[in-house]
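Note that this complex is displayed minus one protein chain, with the remaining chains in position.
Now for subunit A:
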Amino acid sequence: MSLRPTHELHHRRFGRNLGVALTLAGFIVIIFGLTVVKVTRGDFEPPRGNVEAQN
């Protein structure tokens, strides 16, 4: 049994769909990169004084 041919719409909108896919992939990379940079720089760590005061 042969595969059903792709609908014409998929060919017509390939460029648009590829653009959206790449944009979303880029956005994921940016979020991941930002998270890595901020965590490794210690942006999310509470101030040391507060931690000691809580202990």
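For this structure, a couple of remarks:
Just so it is clear, contacts are C-beta pairs under 8 Å (C-beta built on N, C-alpha and C of every residue); 3 or more make two chains touch, one makes a residue touch a chain; residues count from 1.
Convention: contacts and distances are computed from a predicted model.
According to UniProt, the chain absent from the figure is "Protoheme IX farnesyltransferase", selected among "NitT/TauT family transport system permease protein", "Xanthine dehydrogenase family protein molybdopterin-binding subunit", "Protoheme IX farnesyltransferase" or "DNA-directed DNA polymerase".
Listed for subunit A, the residues touching the missing chain in the whole complex are 12-13, 15-16, 18-20, 30, 33-34, 37, 41.
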